[in-house]
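What follows is a single structure, written as structure tokens, with notes after it.
Removed: one protein chain of the complex. Kept in place: all other protein chains.
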Amino acid sequence: MATQPSSDLTRRTAAQLSEALRAGEVTSVEVTQAHLDRIAAVDGAVHAFLHVSAEEALATAREVDARRAAGEELHPLAGVPIAVKDVVVTKGLPTTAGSKILEGWVPPYDATLVERLRAAGLPILGKTNMDEFAMGSSTEHSAYGTTHNPWDLDRIPGGSGGGSAAALAAYEAPLAIGTDTGGSIRQPGAVTGTVGVKPTYGGVSRYGLIALASSLDQAGPVTRTVLDSALLHEVIGGHDPRDATSLPEDLPGLVAAARAGQGGDLTGVRVGVVDELNGEGYQPGVRARFEESLELLRRAGAEVVHVSCPHFGHALAAYYLILPSEASSNLAKFDGMRFGLRVEPTEGTVTAERVMAATRGQGFGDEVKRRIILGTYALSAGYYDAYYGSAQKVRTLIQQDFAAAFEQADVLVSPTAPTTAFRLGEKLDDPLAMYLNDVATIPANLAGVPGMSVPNGLSEDGLPVGFQILAPARADDRLYRVGAALETLLEREWGGPLLNRAPELATEGTTR
Amino acid sequence: MSTTTPPLVDYDEAISRFDPVIGIEVHVELGTATKMFDGASTEFGAEPNTQVTPVSLGLPGALPALNGKAVESAIKIGLALNCEIAELCRFARKNYFYPDVPKNFQTSQYDEPIAFDGWIDIELDDGEVVRVEIERAHMEEDAGKNTHVGGATGRIHGAEYSLVDYNRAGIPLVEIVTRPITGVGDRAPEVARAYVQTLRDIFRALDVSEARMERGNVRADVNVSLRATPEAPLGTRTETKNVNSFRSVERAVRHEISRQAGVLDAGRTVTQETRHWHEDTGVTTAGRVKSDAEDYRYFPEPDLVPVAPSREWVEEIRATLPEMPVARRRRLQTEWGYADAEMRDVVNAGAIELIEATVAAGAAPAAARKWWMGELARTAKTEGVELADLPVTPEQIGQLQQLVDAGRVNDKLARQVLAGVLAGEGSPEEVVTARGLEVVSDDGALLAAVDEALAAQPDVVEKIRGGNQGPVGAIIGAVMKATRGQADAGRVREIVLERVQQG
């Protein structure tokens, strides 16, 4: 463990920082500065951030400290800094979604979840790296360079939200926001040894998230502990009239569920193992850790049953039709007319049509073009029924599978990702192999149900593995209860958090 | 592709050999306070881009939130057009790239319109009633406005460019699509015009839109095709876009019939295409060819949830529907006893409500019509304003007519009273008092004036005595002049004749 006080602060959980701040033991400026220092020291190697907003973060921290000093009643997380995935629009802070086409764009408005972070007094440290427009599972598709996994800098941090997960794993931030369209919160969580939660669809407002696939996207917490996720989830969740798909009701009791789970007792909880999300294609170490975690849950009193979700085998295919289709339409607005990059054709007449095509041709990366063309194909006349229409039907079948499974179990579980972090560049030229990373996380997005990834050990290669918990729509609290219980039981065995076993990162520059 | 344009065929000639089929798509901008999917104001005439939010600008991250009032208005329109109201319907995205479409897709309804399978009776000028079947009425959003800037001053590579204002982007629209209108023969242009006019009246009666044609609140696309006989299958149609006045609707249909007849006579086929209407020259020109390239890739809008109007809500709305214009017009015509031509003039002048209120204020229907279609219509024309915009209320006209009916003012004085009211001098009663305009019917005052006039014109008196009543007018004129018009002309005539006989 590091000994410097600023370094100590970066090792604390958000819940611990919250308590220290409330007790007057530290100030938000100290906490925020400690994280900015850490970013300065390690982000050259990790590259979790696309933009660091030191000034703004410290200004917020000072304001929170002043209000606390004045005796104001503050939100429990007030003063705890946070990193925000660059797909979330932030007024006054550059927002690129990892794309060249948005280079230099400064949004004139805040996403609803950002408004809520600001209202609660969380200093925003900066914007985190991601696959361009959240298309990818490795963050290698960022137009601004890849993010490196703090466990092994030659490996991917997962994606699309590799920046947020890596920021947590590298102690650059105690909290981060991610978005999950097919696993982009959970899979990076799994491969970096951090916690990530995809809430029930509609549980967190999508207003201000640069849309990838509207019917699948959901923002959620990226943290190092289950309790921290619950605390953050309660800040950003709840109904938003600006998002028509936002749930009308709040989903309370998340923090309470996490605290209850920390007791480690799961008596009476029925845990369903999804047989289709295990076995062939899953790394042996991943399967071994999964079995051990099941045994822990059993010992904690849970009843472990096996359930079958026969249509999950078609989830990946349905997903790779629905996502590109919706994305092809959502990304149409990036045309060089109203904001962002504008490229004029080098020869011939300069017409709006040609400028749009030139801008999109140069502004979008390979994976984005690939998916837009695929989506355009799936929606085009004559193919709609076979592709997009069929995929929407598969979605119904997957929902039915979930409904049947949740008759038998309170939560469903599986490994989060089939493998640990692979080497940078390893799957870059094989889109299908890349897509397989999300095979276990995608069904939840198709059905709109919530999911969590909790670190549950290291594989035979010494890299972290994640345990996925899924709950019925609106029953996000179950994730927190079971997730916190598993975390507690595992940490008892390990004698501390899994991240303690991550190698120390070399630091550069000076810290205060 | 042909290079020469075949000559137009004379309309009567064309119609004698071809059977026209028309179809009309009307877009109406709803008069809601805010846009379809965001809270930006819809007030007309604001400075460019001052009525936009991240949503109407299509900024990254923005999401639509559906205006409930717009849905209610769409249901009202559907019910007024005798449509079924969908139990559940969704929005869809119509994907196409165009700079005035901020998201590069229009949020519209596609295969699930909120209203469908309706009809509306329209009345032609001669009173013939034609039933137009409505295929659907659906909700969608308007686009922004491009202003073309020409010439070498353009900043973009020295070329021409456009300036875009997104104030209009996202204004709620309802698009109403007819089924093919067949069997109307040579009256097709008139039917098209009367249909759009009827819709305009309905929008106003429902209070869902100001429906001002000159502001583009109501825009029509007219489809026209010709076939050899009513039994033949439908011919290839053209769609003439954005025809924005009643007269133009009629002219555009007429022109397309003549043009297509020319194409067919030349042995060619009509191209399925959109066409542009040129108000100044009265012709249409070719626009986009409908081709395979036009692939809108519609799919259900994932950002909006389905609209499922409960039957209770629909019935509640139905109960609030006002009487429809054609029915109301017929009822009022009967009640007022107007001739068809009179009623038509009243309708065309937009004077129904004014006359109705004037009658309610105590004027006889004939008198009310005389005021609004006579003196007031002339004034409005001179001033270049709408009748309703004149600074006089139907109540005031009612009061004025009551003064006439009571004999307190004659016609000439009444016009002076009206001038006073229009000049802002107050109510008719106030103007009469202030200007001293009451009719002088007291014989004493009149006798003196008559005697004076007779004395001044002895030759005229001789003529009258000789049995020639013609010159009586000259005496009356003199008396009226002397009394500044306030004499009761009838009474003056009686007194003149009495005095001449006596003398």
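Note that the chains take the letters A and B in the order they are written out, and that residue 1 is the start of every chain.
As a convention for this text, a residue touches a chain if its C-beta (ideal position, glycine included) is under 8 Å from a C-beta of that chain, and two chains touch if they have at least 3 such contacts.
In this section, contacts and distances are computed from a predicted model.
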Any idea which of "Aspartyl/glutamyl-tRNA(Asn/Gln) amidotransferase subunit C", "Tryptophan synthase beta chain", "C-type cytochrome biogenesis protein CcsB" or "Potassium-transporting ATPase ATP-binding subunit" UniProt assigns to the chain that's been left out?
"Aspartyl/glutamyl-tRNA(Asn/Gln) amidotransferase subunit C"
May I ask which residue of B:Arg187, B:Arg297 or B:Arg369 touches the chain that does not appear here?
B:Arg297
So which of A:Ala391, A:Ala405 or A:Leu463 would be touching the chain we can't see?
A:Ala391
Just to verify: which one of B:Gly262, B:Gly287 or B:Gly485 makes contact with the chain not shown?
B:Gly287
Given the contact definition stated above, which residue among A:Ala59, A:Leu74 or A:Ala317 touches the chain not shown here?
A:Ala317
If the missing chain were put back, which residues of chain B would it touch?
32-34, 38-41, 47-54, 57, 65-71, 88, 90, 96-99, 104, 146-148, 154-157, 159-166, 276, 287-288, 293, 295, 297, 300, 302, 304-309
I need the residue numbers on chain A that touch the omitted chain, in ascending order.
105-109, 200-202, 215-216, 241, 244-245, 247-248, 311, 314, 316-318, 320-321, 328, 332, 335-342, 344-345, 349-358, 360-362, 364, 366, 369-370, 372-374, 376-377, 380, 386-387, 389-397, 399, 431-432, 445-448, 473
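One rule holds for everything that comes next: only the chains that are shown with their structure count from here on.
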Distance between the CA centroids of chain A and chain B (whole Å) is 56
Contact set on chain B toward chain A in their complex:
54, 57-66, 93, 95, 97, 99, 102-105, 156-157, 159, 162, 164, 292, 295, 297-299, 302-305
Please name which positions on chain A make contact with chain B in the complex.
88-89, 95, 97, 102, 105, 107-109, 111, 206-211, 213-215, 241-245, 325-326, 328-329, 332-335, 337-339, 344, 349-350, 352-353, 356, 376, 379-381, 384, 388
